[in-house]
Structure formats: C-alpha cells, structure tokens
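In this view, the complex is presented without one of its protein chains, the others remaining in place.
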Amino acid sequence: MRELGIGLIGTGFMGRAHALAFNNARVVFDLPLNLTLVALADADPQRARQCANSWGFETVHSDWQQLIEDPKVHLVAITTPNHLHYPMAMAALAAGKAVYCEKPLAVSLEQAEQMRQAAKAAGVVTRVGYNYQHNPIIQLARDIIQRGELGSIVSFQGEFSEDFMANPASPWSWRCEAAHAGGALADLGSHLLAMARHLLGDVEAVCADSQTVHTRRPASAGDCEQRAIAVDDQVHALLRFSSGARGTVSSSWLKHGFKNHLAFEISGTLGTLAFDQERLNELRLCRAGETGFQRLLAGPELPGYAAFSPAAGHQLGYNELKTLEVQELVLAMAGETGHGTDFEEAWAVERLATAIRLAAREARWVTISEL
Amino acid sequence: MRELGIGLIGTGFMGRAHALAFNNARVVFDLPLNLTLVALADADPQRARQCANSWGFETVHSDWQQLIEDPKVHLVAITTPNHLHYPMAMAALAAGKAVYCEKPLAVSLEQAEQMRQAAKAAGVVTRVGYNYQHNPIIQLARDIIQRGELGSIVSFQGEFSEDFMANPASPWSWRCEAAHAGGALADLGSHLLAMARHLLGDVEAVCADSQTVHTRRPASAGDCEQRAIAVDDQVHALLRFSSGARGTVSSSWLKHGFKNHLAFEISGTLGTLAFDQERLNELRLCRAGETGFQRLLAGPELPGYAAFSPAAGHQLGYNELKTLEVQELVLAMAGETGHGTDFEEAWAVERLATAIRLAAREARWVTISEL
Amino acid sequence: MRELGIGLIGTGFMGRAHALAFNNARVVFDLPLNLTLVALADADPQRARQCANSWGFETVHSDWQQLIEDPKVHLVAITTPNHLHYPMAMAALAAGKAVYCEKPLAVSLEQAEQMRQAAKAAGVVTRVGYNYQHNPIIQLARDIIQRGELGSIVSFQGEFSEDFMANPASPWSWRCEAAHAGGALADLGSHLLAMARHLLGDVEAVCADSQTVHTRRPASAGDCEQRAIAVDDQVHALLRFSSGARGTVSSSWLKHGFKNHLAFEISGTLGTLAFDQERLNELRLCRAGETGFQRLLAGPELPGYAAFSPAAGHQLGYNELKTLEVQELVLAMAGETGHGTDFEEAWAVERLATAIRLAAREARWVTISEL
Partner (left out) sequence: MRELGIGLIGTGFMGRAHALAFNNARVVFDLPLNLTLVALADADPQRARQCANSWGFETVHSDWQQLIEDPKVHLVAITTPNHLHYPMAMAALAAGKAVYCEKPLAVSLEQAEQMRQAAKAAGVVTRVGYNYQHNPIIQLARDIIQRGELGSIVSFQGEFSEDFMANPASPWSWRCEAAHAGGALADLGSHLLAMARHLLGDVEAVCADSQTVHTRRPASAGDCEQRAIAVDDQVHALLRFSSGARGTVSSSWLKHGFKNHLAFEISGTLGTLAFDQERLNELRLCRAGETGFQRLLAGPELPGYAAFSPAAGHQLGYNELKTLEVQELVLAMAGETGHGTDFEEAWAVERLATAIRLAAREARWVTISEL
C-alpha cells in the first residue's frame, strides 16, 4: 500500500485535534493509503519534541519550511494562527505538496484568491477544515435534500452563536483583529456559510447588518489598559441562493447561553429539517403530512457513524468529526472521489463572507459576482 | 358600579373568542366596570339570535350600524373580515364609541392613518387584538427587559411560521389577497412585529426579502381552476431598532412542522431570553454567568396567571390570553393606565409592515420615517 | 330543551373553576340540555352573594343542605374540602340528585364504598373531577391504545411529582392529614392512578414503598411551633395490570423543579407514547420502524380541541379541561353515552391507592381483590 507521509505544523488545540484524527483514522478505517506521521513542526523545539512523542510523529522541525521540504512529507497539515495559513500553504503548494489547512483559508479575499489559483496550478489535493460538514447526520441531511425528500428548498435560517465574548471584560485577542480574520462572522459565521453552501449550493446576493457592541476591551485579562475593537460582535444577513431559496444567517459571540450553536432550519415544499451542533447526533425532521418533528438520533445506518460504533445512541464527539474529515481527505488523495472543502470551495466561502461585510458596510444588497 | 355595554360584530371563531373572553373576564376578575353583553350583530339574523343565546347577549342586529347606534353600547368589538375593520371602526369612532378591533387594524396604511387620526379626535379608548402580548409570561419577559436584567439589548431574532399553506393544493382564500391584508407578513408577521415593538420599542430601518413560492392555487378545495397568487408566502427582514438593537424577523406559512411558531430570542449584554408561542406557558432564560438556559414555567407569581389558577404548571390557553386582553381594555376604560395596543400603536405596526414590503419590493434599506 | 339546574357548593379555587366551566360550556358547546346556574352555597353568606354575582348564579345558600333540597337543582357540584365530600354527596344522592364531586371521592375506602353503593341505588349520574382525562390529547392517546396502534401494551411508567412541599419550612396544612386524604399519593398520585386505569384498565397487584421525609413542619407559615407529620412525602410502586402490562408509578411533592409533572410513558409491542401534563397540548409518539419520537401538537382534528379553537398550536389550558369535563357530564345526563369517572370508577381508584398504602406498610405484594 502506498505511503502517505503527514507533516503537521502547529501544536495547539487544533494541532492536537489533527494528531488525534490521524491516529484514529488508522485504527477506525480501512484506508487505501498507509498513513505515516512523518514530522511535526513548532517554533519551540522542546515543545515540538514532547508533542511528537505523545502524538506519534517520527521527527520534528522548528522551522516549518524544512517540514515542507521533507521528501517524506506528502501532505502538509496547517494548524497555525490564521495569518500564517497563506505563506505556509503557498510554500507547500509551490513544493507540490497536498495541503490540509485549518479554516479560514486566509485573512483576506486577495490571499484566498491567490491560494485558490496556486492550488489549481499545483494540481494537488487541498482541504480546509470545515469539520462540522463531516458529521454523518449532516451527510444524512444533505442526502435528504439531494434526494428531493424536502421538495424544492424554500428557506434556510441559520445561526452560529456562542457567548465566549459576551462579557465586556473578556480581553482583546487576535480574534479581535480583522487582519487575523477575527470577528464573529469570520470566526464563527464562516462555518455557517460553509454549511449553507455545502447543503444548498451557491448564494447569489446578500444584504447584511453588523455591529461592534463592545468597542473597547481590556488589553489582557484583568488589565486596566483598553484596546479599541473594530471587528463585528454580531452580524445578521439576508441570503438569496442561486436555487431560488431565501434565508437569513446570524452570527454572534455575545449571546449568553449558547456554546456552539451552529444551527439551521431548512424548509422545502415537502418538509423541514432542523439541526443544532450543540446536539450534534440529532436531526429533527417533519415531512409533509406529518403533524410534528421527529427526532432522528445518529446510528450505524449512517456509514460515518458505523465506523465508530455499532449501536445508535452511543454518540460521536467533536474529535470524531475531525477523524471523518481525515478519512475523506485520504480517500481524495487515493483518487477516490471526495466531497470535502477544497481551496476552490473555501475561497467561495471567503467571497461570500466578504460580500456580507461589504453589504453591511455599504448598507445595500451585494451580488456575489461583484467580488 | 358604572355599566360597560358591549356590542360585538361578527360571529365567527374570533367573535366567539371575544364572547368567551367577556364572559370569563366577569367571572375571573374583580373589574371596575359592570360588563353587560348588550348586542350582537351578524348579517344573518338567525345565526345572530342563536349565538346571542349561547353567548349571553341581550339583543341582536343584522345591521351593524344599528348596533353602533345603540345607546346602551359603549364599546364596539369588531371581529369581521379585515376589509370591514375600517368602515366599522370609523363609524364607531364617529359615534363616540370605544373600539376593540381585531388585528390587523386595516388593509392599507392609508386606512390605518385615518383610523389613528379619528381615534385621536374621538378621544376614546381603542384597542387592537394583539392578544399574544397579554400572556403573563410575555409580561414577565417585558418586565425582565425593562428592569434591565438583560442589560443593554443587542439582538432580537423573531419568527412567526406556520404550515397551513404549505400544501400547494391548499386553496385560494381571502388570505391570498393583498386587498384583504393577506400574505404571510400581514397575517402572521404582524403579530411578530407588534411583539417586537411591545418588547423593544421603535424600529428605525428595515431591509427585507419576500417571496411567493406557490404562484397559483386552486380556486377552492379540490378545484381544477387555479387562481394567481401575488401575496408573500414568506418574508425575511433585517431590523434596526431605535435603541441600537439589531435583528431579524421571518414569517412563513409554508414551513412544515410549525403550527403557531411565534418565537423569539432576545439577547442583551447581561442575558438572553427565548419564547415560543407553541409552548406559551414557558420562558427560557440564561443570565450572564450561568451555563445554560433555565426553563421558567408560568405560575401564580405572575398576576395574570394567578387570576386563573393558584398553581404553577396548570397552564393557560389561547382563550385566556383573550380574557386578559379584555381585562386590560376594561381597566383602560375605567381610566386606570393600560399598556394595550391602541390605534396609534397598531398604526405603527402597520407602518413597519409597510416599510418591510417596500424594502422587499425595492431591494433596499428603508427608514421607517420615509412612510 | 330540558333544563339542567346546577347547584354548586364551595367558592374556593375549585368552586370558581367549576363556575368558569359551566359558563364556558354554554358558550362553546351545543349542549343537549339547558344549563342554569341555580344556586351557590358557601357558609359565609356575603362571600356566597359576591361570588354568585360574578359567576352568574341565581340564588345563594349558606346551608348546603338547602341547596341540595332546592327543587330547581338537578345536579350538585361539590368543591369543598375532602372530608365533606362524603356527607354532601350522600345527602345529594339521598335526594335523588346527580352529583359532580371533586377528587378524591372520599377520605377512606369505607366512605368510598358507601358512596358507590348509594350512587348505584340512586341510579343517577355521578362524576368525579379527574379533569386531566378530558384533555383531547389524552383522548387521542386512549384512542391510539384502543385501536391497537401500540400493539399489546407492555409497560406503563408514570409519575406525578410537584415541589410545593419540598421546602421543609412549608407549613402543615390539611394536606398533611391522612384523615383529609392528605399525602403525596392521595393528593397527587390518585390523578396518576386514575389516568393509568383510564388508559390501561384494571390493576391486579401492587407492591410499594413510601416515605415521610420531613416528619415535622411548622404549624403555620413562619411558626416556631412544629407539628408531627405522618403522611407520605413520596411513594414508589410496582403495578401489574390485568392485561399483563407491568409498570411503575411514583408520586412526590418534594421534587424540586416539577410543578405539575403528571407524566407517563406507555410502551407496547408496536410503539411508545409519552405525555407530560406540564406540556398538556403535546404527545410524543414513536411507532415500530420509526427512528425516534415525533411530537404531536393538539389541533382541531381532535374534537375537544376544535370546540375551543380552529387552529393547531393555539393550546388549551387547565380550565378548558374542566369545561370538557362539564361537557361530558352534561352528555351523560342527557343519556348520551359517556366515558367519565363515575363513583364506581372513583371507588376503584381509591381501592388501588389503598392497596398501595397497604403494600407499603406491610412491605409485600398486595392483590387488589384482597380489599
């Protein structure tokens, strides 16, 4: 079986999530390639070494460029802060390596555009970590829609809200800088936009409103010094899909009581389905002629679920969505058709988010093709 | 105790709901006026007589103008089809009678404007039947907001969806005619707009999108003949409140699985509250510092609830909201300050709905003061 | 149309609930008898007069025996404290009057036995106020079961819990005296036992455990003086139905967070249904072959609901269940077959409760026929 050498850049939470996913994918799936955890890069060599030991990587680099150049590395996984996605991915593509980059693709649409072009030119597999799409119950939702079980889709109402910035004393962080793809829309909302596209396809036009509620935050926790904040705390938008469906999306990081509320309702002429990431193993469905919603609990009739458990109700967790993302990536690298988010699709998500920002700034409807 | 003579026009579902409410208000509340069910009007004299017997009205009229002229009638309650609200209310105001009119106030903003002016000139009590506002748990929500328990309000996300027109074979009815205040926004959405104003006050600007999904429907049930439909099946809008809060409203009568889903989430700097009319005795609340939502079940600590039951969990129903609406009306007529929806406020609701329609038609933000 | 003269004894919460129900039944239903609110009795003549005015009764009595003797009274409604049910009902039966008595039927099985015999001898209509059974969605549940849609019934798991006595500082009241049919089982649990019988029929044998958690309570609110308490704060029991179904029932008035949690799950070979009185307009149903529960929201396809509202989702409240109870009673008095709880059935509920107490006291299985 062909080798697939993995090089991972970054040892934060998301780096470890990747490491877990690579390890688990080997145990859980009958993969067409032989995954090898070749190299781990972190600027701090001691941390790199320690993590490599725990996570099962063979070698370490304190210079990520060396990792990219390592001939045993076929796939470069990027889990560093957002502004580094661009230089790292561009370097990897230039070296002809496949790239698995965390979301968002980039910190500007210009960067995203270049990355998309570079990926096309390189002709390699690229993937961006919109992991929520790999939930088997989201696959079920997509199948229900694509099989026409909801009829013609009429509306999408989506929201991604959390409350981790609700407290005005929550300090400034890189998430508060536009130059690092901060703000509720970029940080949370982009997952929702990616999901909307994953399920319903292209958006044609948007109108939007966004707001910075807390315009100053402590420079660090408990700090008296304040920093000015310019990114959005919340955004609301209207969407027109190319299919004719209409809808709304909202995103906020100020909404008390919500922790991971990536939720949507999709209504069609033959039924409605509803999902909330806070209960990621459930889908609610009402078909025409039925009185109310039925709760579907993920079970082994869904292939992605069956890989982890033979019994309904056992439930998958966040990290297993990541493992499913890795599986799809490996299948794509083996030439088996995949449906994952490549740089082309991730660019389209960035373009949609950019259109929403423009619509909010200029208080008008924006056609996506303007961008 | 002073008499309050009631004249009721209309014997449909809503006429009976009024009759029930007048009867129950006398049993349940210690009212400052002595309610008398003076007269009932219906074009069909036999039906008028039969209903008057069941509902406890003293006399009947087949001509509603006679009811208005009856000197024993002090309050005229109007429950006829929407296009009749205007002539009946105008006649009652001209006769110096108080008016209790079902929603919507009128079938055009021009009519509503005239009714508002006439009410001001007449100097009588006017009320419009936005009964959902009289739910004691909505009063609790309003108190929570007004006491500042949610802090500064940041967002309102509201929806009123049902599915009674979801089936394309559901036939044409007056609800499908703009001239009768039809369409999802006017029929359902106006309740939501009234609620938004009731809880958060004036709206400054709106942007919106609306859609007729089923452009033809059978002329009557099972009929082969089709009628063209021009009113909205669904509408989505962005709202900017004068207070600075932002939000979305959606309304649809096509959404499978929803029966009376007048629902909202209101988020402030200190908490979030959520409500759904399909569970009208419940409020969900999360305060800053709490991990998740708590369910509040209406109980006798709420005065409007205590009037009906001494025990939490017993639950109020739709008809009891109407009885509470009547109580507020009677208090207003006795000169005790009320908070009900008068013609001035109902006009403001119509103006807001009209602004939403304009914004949808012209695909732009509309400032309410344009109208 | 024949007259049905009502005499009501008692002006407390439950008296008023009866008054509301009689008034509403006349407005809402097309009854076969002409209800007349003949007389109201209360030991305090001033209160009797005041309530009679508000509630629409023609005359008042301070002596309930005079009310019973009034020849215009055909039906005696008893809403006094539990220990008075026996003498009042026996007097009414002796006078050949129909009786509508609040639950529980009596404060001892001996009394209940005499009342049942007297009712049989009198040959009049008797009813006991197990109002929760008149919920249209409970009728739907019963129909589902009786039509065999759940297959053969395998289990019943029921609970009626509240928290109004959870605070040990909640003072002594008549509810703490066995001689007044106090204790969680008699006060709350009897509703559950009546419901179990209403839905699944006879119980053959029981085993049970009960407990007094707070053995002393203040004599009155805030009082330093304590009174010893002997009645049960909670009870748990195993049930064997004659049909072969098995189950559990629990009742507590100490369970924080529950306000009116009369809930059950009924499981059969072809499906499961679930209900909770705290959401009285909903039933949850899962049929064999379906993945999860579907929520059914009461709507006008249920006749009892349609009487109050033409639209699903409007919701009925507690008081409307009482109005439905009155309707059934009036139908029974008109000779149309009824399914309400008569003295025979109410005695069977008392016998079942008595068997549970015996099983708990003697720590053994008790066959109902022992009693």
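By letter and in written order, the chains are A, B and C; residue numbering begins at 1 in each of them.
One rule holds in what follows: contacts are C-beta pairs under 8 Å (C-beta built on N, C-alpha and C of every residue); 3 or more make two chains touch, one makes a residue touch a chain.
Owing to the predicted nature of the structure, the values given are computational and were not obtained by experimental measurement.
Novice: Given the contact rule set out at the top, which of the displayed chains would the hidden chain touch in the full complex?
Specialist: Per the touch rule above, the missing chain touches A, B, C.
Novice: For the chain not shown, which residue from C:Gln46, C:Gln226 or C:Thr269 touches it across the whole complex?
Specialist: Of all options in C:Gln46, C:Gln226 or C:Thr269, contact with the hidden chain holds for C:Thr269.
Novice: If the hidden chain were put back, which of B:Phe241, B:Phe293 or B:Trp365 would touch it?
Specialist: B:Phe293
Novice: Given the contact definition stated above, which residue among C:Lys72, C:Arg216, C:His256 or C:Arg361 touches the chain not shown here?
Specialist: Touches the omitted chain: C:His256.
Novice: Can you work out which residue in A:Pro104, A:Gly183, A:Gly299 or A:Gly340 touches the chain that's missing from view?
Specialist: A:Gly299
Novice: Check each of C:Leu20, C:Ala91, C:Cys176 or C:Cys207 against the chain that is not shown and name the one that touches it.
Specialist: C:Cys207
Novice: May I ask you to list the residues on chain B that touch the chain which is not drawn?
Specialist: 290-297, 299, 312
Novice: Hey, which chain A residues sit against the chain that's not shown?
Specialist: Its contact residues with the unshown chain are 13, 16, 19-20, 23-24, 26-28, 30, 54-56, 162, 164, 258-261, 277-280, 297, 299, 308-320.
Novice: Against the chain that's been left off, what residues of chain C make contact? List them.
Specialist: 152, 154-155, 157, 159, 166-168, 207-209, 211, 213, 233-234, 236-238, 240, 246-248, 250, 252, 254-259, 265, 267-272, 284, 286-288, 290, 292-293, 363-365
As a convention for this text, only the chains that are shown with their structure count from here on.
Novice: List the centre-to-centre spacing of chain B and chain C in whole Å, with centres computed as mean CA coordinates.
Specialist: Centre separation, chain B to chain C: 35 Å.
Novice: Check each residue of chain A and list the ones that touch at least two other chains.
Specialist: Answer for chain A, listing residues that touch two or more other chains: 290, 292-293.
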